[in-house]
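Excluded from the complex is one protein chain; the other protein chains are retained at their positions.
Moving on to subunit A:
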Amino acid sequence: MKEINTLTAALSEDFTQMETSAGGHAATPFFGQQKDAFKQFETLGFPTTKNEEWKYSSVKNLVNERYSFNTVSDLSEADLAALSIPHLEGNLLYFLNGVFQPHLSQIISPAEQVLILPLQEAFERFPDLVEQYFNRLAKNEEEAFTALNTAFAVNGLFIHVPKGRIVDQPIVLRFVTDARKESSGVFSRMVVAVEENAQVRFVESFRTVGENKSLTNTVTEVHVAESANVEYYKVQIESENAHHVGTTQVRMLDKSQFYAATVTLDGGFVRNNLNIEIDGEFCEAHMYGLYLPDGKQHIDNHTLADHRKPNSYSSELYKGVLLDQSVGVFNGKVFVRPDAQKTNAYQSCKNVVLSPGAKMNTKPQLEIFADDVKCSHGTTTGQLDDEALFYLRSRGIPKKEALGLLMFAFCEDVLSNIRIAPVREYLEKIVAQKLNAENE
């Protein structure tokens, strides 16, 4: 008999309670799908390291913890301001412990450019529209965390950009988890639908406050229609006791562009899945990633570029600097399906391990079933280049500064690709601080 861990037991109880408390009515407009997903979760169970996809990332600590979900936080506006990215203007949407905070949020883009609504409200007001996009990309049958997210998709946001519209202000989703008083759990579900020839940029920023444990489980479904253009930035600066399992599931149609950067500067246990189905011709997908774990942090990035149609392009650059006893994981899959002739797919993952106690696990995985394609991949893991260090020192730059310069340059290779200046500048500042602190 399977041993039931703390989290599974608690979630089963929570789910039953959600079901019964509605008194025979559906708890949400999409409760049927939630029920199915919960069943899928129960069938799958939390992954163990025997599962190939979770070989290097054990969720044992994550699942043997009790979290309170959707708790009210008394963090003040000033507390939140201190955690925000300076000078970043736009549509600002706050989530505290997963719960959307309309009074803290501001939507400045006009309604004809973009519809931004809490998921449930969107479902009530525009059921046909939301139905087209919600839970269409999520792989509930494969991923336990995704199934769980669907089952508890009470909180979240629906973002819809109509055909031909350009959202000129970025959409910034700020998730703040308050773990000061108790262990806090968050499920959040984002559905982003960008119609034909429309454009949008959005940022997901994750912060934790407090020393208790926390769990953030997010799923973001991104539909990129024909000729649409989407930029997506995920920024994670979470605590040592934070667990984060997030999946971004993207589907691209003909001639569309998707551009992503995932930057993880801190977080106790982080697993990011970025899966892109390139289901169109002449698409362009870019994935950038940077991670800087220290202490005992564990940061795992899994990516997928799934080329299903011919003539598309994907490129990927992930970089990591590993300090102390931290662990990094990179698993980059590229699928080129039999129909996807003339695919160009490039992947690179470079890591610098600065401490003998740190460890990086990389696994590039190319599965190519078409014969007329250009694909390349490369991973490197090593120390800093001594020759470069000597070169800088021989010009009068002291060792500490030279190391800082080299490390920053290594990271800047990724950061320079962030096209929203306040986000880029903020991350550059934090990265420089973190690397300098390391050099002290």
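We take it that contacts are C-beta pairs under 8 Å (C-beta built on N, C-alpha and C of every residue); 3 or more make two chains touch, one makes a residue touch a chain; residues count from 1.
Convention: contacts and distances are computed from a predicted model.
Colleague: Which protein name, taken from UniProt, belongs to the chain you can't see among "Sulfate-binding protein", "FAD-dependent oxidoreductase", "Sugar ABC transporter permease" or "Fe-S cluster assembly ATPase SufC"?
Modeller: Record says "Fe-S cluster assembly ATPase SufC".
Colleague: Kindly state which of the options A:L83, A:I397 or A:A432 is in contact with the chain not pictured.
Modeller: A:I397
Colleague: Pick out which of A:E124, A:E141 or A:D385 touches the chain that's been left out of the picture.
Modeller: Final answer for the missing-chain contact: A:D385.
Colleague: Footprint of the hidden chain on subunit A, which residues?
Modeller: 385-388, 390-399, 401-402, 405-406, 408-410, 412-413
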